[in-house]
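Shown here: the complex without one of its protein chains, the others still in place.
Now for chain A:
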Amino acid sequence: MVKRIITMTVNNRPGVLNRITGLFTKRHYNIESITVGHTETEGVSRMTFVVNVDDERIAEQITKQLNKQIDVLKVVDITDQAIIVRELALIKVAVTPATRGEIYTLIEPFRAAIVDVARDSLVVQVTGEPEKIDALIDLLKPYGLKEVARTGTTAFPRGSQRASSTNKSLFII
């Protein structure tokens, strides 16, 4: 299985998300995450999908099928480009007076922030590539995870594209 990151711009009309997710269901494509939000242009939204596919042929099919949607303005499979990939996670972790300090030190290299403090829990906010978030969650697990909310991946091509060989191929499992 290969992970592909597909971004697209769509007309911000009722039912657009339904059309897109319906298409994925109909064609048996597996969505790992979706993010949707406004763009700089009024009436246009950007969607970022992470999908798991068997091979490149399916990835190409997804792009082509998405392109056929009238409300889809542009589709790009940016997996092989130089890109910025980000996700945000909120992690509610159980704490005791003894572990509180430890967690503060632990999250520091991740440049994560404590955004809520309660008597027996902390909420950690972390942004970064999905792997980094996975790593932090792993580290926090032994303390007891009460709740985790992840936004899913959003991504963007970098301003300048280097030769493709230097690109990260992080997304090949």
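Heads up, the rule we're going with is that contacts are C-beta pairs under 8 Å (C-beta built on N, C-alpha and C of every residue); 3 or more make two chains touch, one makes a residue touch a chain; residues count from 1.
Note that contacts and distances are computed from a predicted model.
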Which of "Cyclohex-1-ene-1-carbonyl-CoA dehydrogenase", "Acetolactate synthase", "Iron complex transport system permease protein" or "ABC transporter ATP-binding protein" matches, in UniProt, the chain that is not displayed: "Acetolactate synthase"
Which residue among A:Ser33, A:Asn52, A:Gln65 or A:Thr151 touches the omitted chain? A:Gln65
Touch with the omitted chain, as defined above, among A:Val2, A:Leu23 or A:Val53: A:Leu23
Contact with the hidden chain only, please: which chain A residues? 10-11, 14-15, 18-19, 22-23, 26, 57, 60-61, 64-65, 67-73
